[in-house]
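If you scroll down you'll find the structure; I have some questions about it.
One protein chain omitted, others in place.
Note that the chains are named A and B in the order they appear, and that numbering of residues resets to 1 at the start of each chain.
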Amino acid sequence: MSLSRSRESPTLSGPATTVDEPSRGPAPEFARRRVPLRTRLRNDRTMLLLMLPGVGFLIVFYYVPLLGNVIAFQDYQPFVGFRHSQIVGFTNFQTLYNDPDFWNAVRNTLILSVFQLILYFPAPLGLALLLNSLLSTNVRRFVQSIVYLPHFISWVLVVTLFQEVLGGAGLMNGFLRHHGMHTINIMENPGWFKLVVTGQVIWKDTGWGTIIFLAALITVDTALYEAAAVDGAGKWGRLWHVTLPSIRSVTILLLVLRLGDVLSVGFEQLLLQRNAVGPGASDVLDTFVYYNGVVDGNWSSSAAAGLAKGVIGAVLIYVANRVAHAFGEAGVYSK
Amino acid sequence: MTSLTAFARPRPSARPSWAEPPTTLGRGAKALILTVIVGVVIFPFITIISTSFASDKQIIDAGGYVLFPTHPTLAAYRAILTGGVVTHAVVVSVGITVVGTLLSLITTTGLAYALSKPGVLAGKPVLLGVLFTLLFAPGIIPTYLVIKSLGLLDTYWSLILPGLMTAFNLIVMRAFFMNLPRDLLDAARIDGAGDLTVLWRIVLPLSKAVIAVIGLFYAVSYWNSFFNALLYLNDTSKWPIQLVLYTYVVKGKSLSAEQLGIQHIPPPQSIQMAVVVVALVPIVLVYPFLQRYFTRGVLTGAIKG
Partner (left out) sequence: MTRSLQRRTVLKLGAAAAAVSPGILAGCAKVKSTNTGAAASADVKLPTYVPFDGPRPDLAGTTQGIQPGYKSFPKKLVQSVKATPGDGSKVTALTEIWETPPPPMGKNAYWQEMNKKLGVTLNLIMGTDPGYPDKFAAIVAGGDLPDLMWIPPNQGITHVADLLTAKFTDLTSLLSGDAIKEYPNLAALQPSAWKTAVVDGKIWGAPIPQGVFGQIYVGNNKVWDPVGGFQCKNADEFMSKCKELTRPKQNKWALEPYYANAVHMFGQWFGAPNGWRQNKDGTLTNRFETEEYEAAVAYAIKLRKAGYFYPDPNITDSHTPYLQGKIAAVVQSGPGAIGARSKDRVADPTVKDELLIPFGHSGGPGVHDLGYGSIGYTAIKKTDEKRVRMLLRVFDYLAAPFGSSEWLFLNYGTKGEHFTYDPHGAPAYTKKGSLEVIGVESGVSTMCHSSEYVYDAQYPDDVDYLFGIQKGLLKVAQADPTIGHYSDTYTKVGGKLTNDVYDTVTDIVAGRDPISALKQAVNRWKSGGGEAMRKEYEKSIGKHH
């Protein structure tokens, strides 16, 4: 028995290439290239019906309003409307491009994303593996039912809690002061800020993030573990050869999805701490858009920034997906 | 003799036959890590819960948060729960969450299943259409206009429909479906089962975990609806719980209010903490029910044969 799951291998997309080789004989059962449209409609009619609600939703509540992003190319005023607001072409984008604060925000966004990718992304995976390896269901249930709770606390409260402990007037510094030592102001230090922010995300969202991994881990066929044990694999061997490969595709999927979202690293969390470390360290794309677009009611500028974000995200997802393919993974979509 | 054997009888072990007995070091390390994690998470919650029960005086003396209420009082909860506004909003939110989650699951499962079948008609374009939504978002005003033109303003549907399906949930579910043992599905198809039968008889029963997870994600998102309510609802009696609870916090603290000179008494810390607790209660109640889907063994044996 092979230890790696069979996944989206070429067999599933059909040996389409064989159609071009006449010497191969009659086309295999699942070749799709030459199947006429009508037949496909008939074959897939249930599937198409199943798709209907979802696609309908997408069209009505996503693609139609998405057209509203045309305001990125206009000088949009709500009372004038989409059709009559003056068109300004790429001016909004140029304003962004020329604004050094915009690039500062992009830089902060990317750096923060990298930090979170390296430090935060593995955390739920690690915790899920740890929980999965527990023998006692009671302990596991107990931990599971606690560890996801911070996800539901608002950022205001999270920042406040961190301040109560680590802030200039917090417990830690109170302790240091009491003993005559120099206070350390972690939360006011622009240099440490990205680490602090990542730490907050880890505290808040690790538990919640384990849910998906746990769901993936339970789908691993225990017979595989048994076989591995028989083959002589110890605890770590089983981890390496059974567990990890089994959740590899989910992990990579989440990674690619995360990369597509890489330019959204937070908003409220960073807005709350802007005063302490200054916009130089804390401004990210979403907060930049807020201060530049929203404060003055500049909807067009916000839309332009949103489009810019999307384009960059698209490039990243495409690249990441190709890399995933190179590793033999399905990624998010297959070519 | 019997007493000795009784003593010596080993307890049934939760350990599967193929796993080695745990080492003390391993156990110790795990215990330590878990204790730290649980501690770091629980400590603030204890503070929050305690503060919600603490008397105002104790809060002021302690400087904002208390660890253990010496004179516990229900005043904060009473302040929130009297008058029926909060309880009504809970009913509203429960309704939205239940209906919304159901509809979302149906929509998402259907589409995910359809897209998980390789080569399905229009599969690729639809999938790309879904992926596209990860990158770009429609604006508030255009969405508002769509809702308005459908006549859904100031209705509960305006809280459900705009968030009916998210790309993330769809893609995750699809990935899980695609990871199901191929041979099982093929066998069923060869036996003559149609797409619907395969879905109902094989895919769904095997996907309890992912459906539970995605259902949870949707439920949480509906339960948390806030901004949609703010934008689309005019009638405050339709407000969901998060919006109502939020006003308890904003009362007197809003900087815009301060800037505009609107004066109110700042809500005591106890009320703010009580608000957090009240908002958490439903999740805490629901989650354990879903936990059993996360235990091992759901799949064992399902694939044999």
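Here is the rule we use: contacts are C-beta pairs under 8 Å (C-beta built on N, C-alpha and C of every residue); 3 or more make two chains touch, one makes a residue touch a chain.
Predicted, not measured: the structure shown is a model, and the values here were computed from it.
S.K.: Hey, which of B:A114, B:I141 or B:L185 is the one touching the hidden chain?
M.R.: The one listed residue touching the chain not shown is B:I141.
S.K.: Return the single residue from B:Y77, B:Y156 or B:Y248 that touches the missing chain.
M.R.: In the complete complex, the chain left out is touched by residue B:Y248.
S.K.: Can you work out which residue in A:F152, A:W192 or A:W240 touches the chain that's missing from view?
M.R.: Reading the full complex, the residue touching the unseen chain is A:F152.
S.K.: With the missing chain put back, which residues of chain A would touch it? List them for me.
M.R.: Residue positions of chain A that touch the missing chain: 69, 77-81, 101, 152-157, 159-160, 163, 167-170, 173-174, 177-178, 183, 185, 187-188, 190, 261, 264, 267-268, 271-276, 278-280, 286, 289-299, 302-303, 306, 309.
S.K.: For chain B, which residues reach the chain that was dropped from this view?
M.R.: 60, 63-64, 82-85, 137-141, 143-145, 148, 153, 163, 221, 224-228, 230-231, 234-237, 239, 241-266, 268-269, 272, 275-276, 278-280
The rule we apply is simple: only the chains that are shown with their structure count from here on.
S.K.: Note which residues of chain B are touching chain A in the complex, please.
M.R.: 13-20, 22, 26, 30, 33-34, 37-38, 40-42, 44-45, 47-48, 64-65, 106-108, 110-111, 113-115, 117-122, 124, 126-131, 133-139, 141-143, 145-146, 150, 161-162, 164-165, 168, 170-172, 175-176, 178-179, 182, 194-196, 199, 209-210, 212-213, 216, 220, 276, 279-280, 283-284, 287-288, 291, 293-300, 303-304
S.K.: Under the definition above, what is the set of chain A residues touching chain B in their complex?
M.R.: 5-8, 12-14, 30, 32, 37, 40-41, 43-44, 46-48, 50-55, 57-58, 60-69, 71, 78, 82, 127, 130, 132-137, 139-150, 152-154, 157, 161, 164, 203, 207, 211-212, 214-223, 225-226, 228-230, 234-235, 249-250, 253-254, 257, 260-261, 299, 302-303, 306-307, 309-311, 313-314, 317, 330, 332-333
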